[in-house]
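Every protein chain except one is present and positioned as in the full complex.
Coming up: chain A.
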Amino acid sequence: MAFLLRKQWALYSVTPLYKFSYANMKEYSRHLSAFVAAEKQKGLAMVVGIDLSIKVIFSTLLGLKGTDRDQAAILVQIASKTQTISGKEEEKVVWSGWFCCVFGDELLENVPEDFICLPLFLANGAETYTAIIGTWFQKTFDCCFSRLTISPLNLAWMAAMWTGYKVDSHAVATELIFSVPCIPQRLDISYAIHPEDAQALWDTVQNTQGEVTQEEVDLFMDCLYSHFHRHFKIHLSATRLVKVSTSIASVHSDGNLKILQSKYLIGVLMLLTELAILQIQ
């Protein structure tokens, strides 16, 4: 699971996959390898004998589920063989993507039988590979990929919830980035809060354990805004929140995620699964 951490993931929402079978993953690997090789060779002069040595590996990721009704997460990796200086052949992963569904079952109850629901897709690596993999999945399983964008409201939720998670070591400052629409050039304001202060503020705001309400999130953000206003006379509530960084994870409104701690991975994925499902519906 460590390879999921500290990497920049692009977020997508995926509609249910039609007739995907976990048993046929070897076959899918072969088909997709051939497809990727063919796509990469498009436009190049065909030279016989060159082995592009691109391999696609399908596997399941265990432990990335919320309940038993969630489907098992699928990992797709593109590995390419390169020659090292000593003459040995080395396989290196150049692109990874994974589908998952965490606590998504109550929202996907009405899905008919032949469909597998894995609404959240995360990709790391070259954009060209993401496009090729996406095209193959869309052709083979009749699904639809779209970039998962996150509104400032939802980013505020993530800021509040992730601040609440207790972190033992390397607590990083909570950083919020706001975009101010200015002509001619856009202005970005970065607001960094000491992690212990942020956590203390959230603890005073939050009432019931395990439950977070919109009022608590609003109050948390309002306290941060009024503190900023008192010092700089700028109303952050008139700007747009675009990025949230905490010790747990950092996420950008365009749909880019970086997970920093594995301890609360399920919580992070649960929120994102919910957003992906909302985007599909």
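Definition applied: contacts are C-beta pairs under 8 Å (C-beta built on N, C-alpha and C of every residue); 3 or more make two chains touch, one makes a residue touch a chain; residues count from 1.
Here is the rule we use: contacts and distances are computed from a predicted model.
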{"item": "Identity of the absent chain, which is to be given by its UniProt protein name, from \"AP complex subunit sigma\", \"Trafficking protein particle complex subunit\", \"Centromere protein M\" or \"Cytochrome c oxidase subunit 7A2, mitochondrial\"", "value": "\"Centromere protein M\""}
{"item": "Residue of A:Q8, A:S29, A:S53 or A:S237 in touch with the missing chain, whole complex considered", "value": "A:S237"}
{"item": "Touch with the omitted chain, as defined above, among A:L5, A:A131, A:L153 or A:A200", "value": "A:L153"}
{"item": "Missing-partner contacts on chain A, residue numbers", "value": "149-153, 156, 214, 235, 237-238, 240-241, 253"}
